[in-house]
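Take this structure first; my questions come after.
A single protein chain has been removed from this complex, and every other one stays in its place.
Our next item is subunit A:
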Amino acid sequence: MSTVQRDMSLTGQPPKSLNGLQKVATVLGLSGLMIILLAGFNLNFPNKGLWLTISLVALTAGIILFAKATYANTQEGIKNDGVWFKSISSRGFWAWIAGLSLTGFYIILYFFPQFLGLRSEGANTGIIALFDPLSRLLSGNQASQWFVYGTLYTVAIFAFGVKFIWKYRHNRYEKLRTISVMFFQTAFAFLIPEFMARLNSESFNLPYYDLKNIWPLNYYNFEQYRVDSFISSGDVGLALLIFGVISIFVITPILTYKYGKRWYCSWVCGCGGLAETAGDSFRHLSDKSEFAWKVERWVIHSVLVFVIVMTTAVISTYLGYDSEKYWLTKDVFLIGVAVFLALLFGVIWFFKKEELKQDARYGAIGYLVIVLSFIVIHYASGSKLFFFEAETLRKSYGFLIGAVFSGVIGTGFYPIFGSRVWCRFGCPMAAILGLQQRLFSKFRITTNGGQCISCGNCSTYCEMGIDVRAYAQKGENIVRASCVGCGICSAVCPRGVLKLENGPLENRIQGNEILLGNDVDLMKYVNNN
């Protein structure tokens, strides 16, 4: 569109321009960030506890004040004015600055923590040292880069969560699930593991465990050092280990059956929590093309296969090392995994084959063959080799998926690719939940007869890149593996067309294809084709 840009003022016109209070809030928030940056440049603050408090309070207050300045004087309703005009939310200059800064932060966090002040020996310096007082207060230990990250992450979910609630204050579904992610992040991801660390002694040594962080998202949960720790910590440790196993094999299937993957992805998960709160301003940047959908299906399921092979290899390796220590032997474990996967595949194939598209069938068979042949090779060869060295697999997964994909790309590129890149393309947990949501769940988004006007708000604001409109304008239910049930499509719809629901399994996928309003005979012809 040939928009004539006649405005020469620096801050722009409404709805782009900032109001007075927003400017104050920006200064406040940035001053909080500044303190952390100064610590990063090794400015040694005298009273670290005080300065850290000032910093975090300023950061939080700045974000919340900005939200107040943005929404408090508006009426309840959808607040997307100017989203595509503002530099930060339309891949403009500030978006690139933010993206590059975040990416840089993740690279330093994962690969160069020494720049944050991590010292292999002795006391921390820099930013990590600034966070020491808080860490000592919670766990009694000095801070690590992960503590710094966890604190900032929690602050972000909390402060931007308040912003999100303000923005969607007319929508109870949005408010409740945001309170939920704020709670799970603060309590489960941040505080409880720190308190658990306090319980540790020489005889009792629980690993850092965010209880809601379920394997395979928590891909390292069953590594040897953690399993050993769990086992060495008596009944509590054993209970936690068992909880980790039933989380994925029992709790997840039940809740996903009843509510869809949203119970996890947009009510509990920390990655989802950050995407929904801090990432909300970028949700519309997801790629909606069919091509992107195709890439998504292959990439996310490949990651799932990767994590299954990797985890199987890692576990079988340490089972193999020490058959005395674990009641499960390597042989039993490998055969068990193979039988489980084959059975799972068989059940899906038997009951749901018709619902799988051609490429999904090829993919499913291909992946099953790959996984089973790895297991067979490993079993037959009898060596420590799992085709690749298990340790190599683990390391490359941790580097490629755990760090680069979920962190650097997934979060660092929020302002460029949208907020759910990791959840959509990479997260193996989302892949498992998605398979179940598509095949065995009561969840769907229903559409409302003939009311859709194809405006495209739903598709635009879908963070997972689902072309919601394509279904809504046909009057079809939306049952997509990737849907995290954030509810924003329903919120932004100006005609009341979309509703997230849990309902009976019958006709869930096909839905009511009849676009109401038409004479019934005509619809028979239309639907026949």
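Operating definition for what follows: contacts are C-beta pairs under 8 Å (C-beta built on N, C-alpha and C of every residue); 3 or more make two chains touch, one makes a residue touch a chain; residues count from 1.
As a working rule, contacts and distances are computed from a predicted model.
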| item | value |
| --- | --- |
| Per UniProt, the name of the complex member that is left out, chosen from "Electron transfer flavoprotein subunit beta", "Lipid II isoglutaminyl synthase (glutamine-hydrolyzing) subunit MurT", "NAD(P)/FAD-dependent oxidoreductase" or "DMT family transporter" | "NAD(P)/FAD-dependent oxidoreductase" |
| Hidden partner chain, touching residue among A:72, A:199 or A:522 | A:522 |
| Interface with the undisplayed chain - residues on subunit A | 1-7, 9, 13-15, 75-78, 80-86, 170-173, 176, 289-290, 448-451, 453-457, 459-460, 469-470, 473, 487, 490-492, 494-496, 499-501, 512, 515-522, 525-526, 529 |
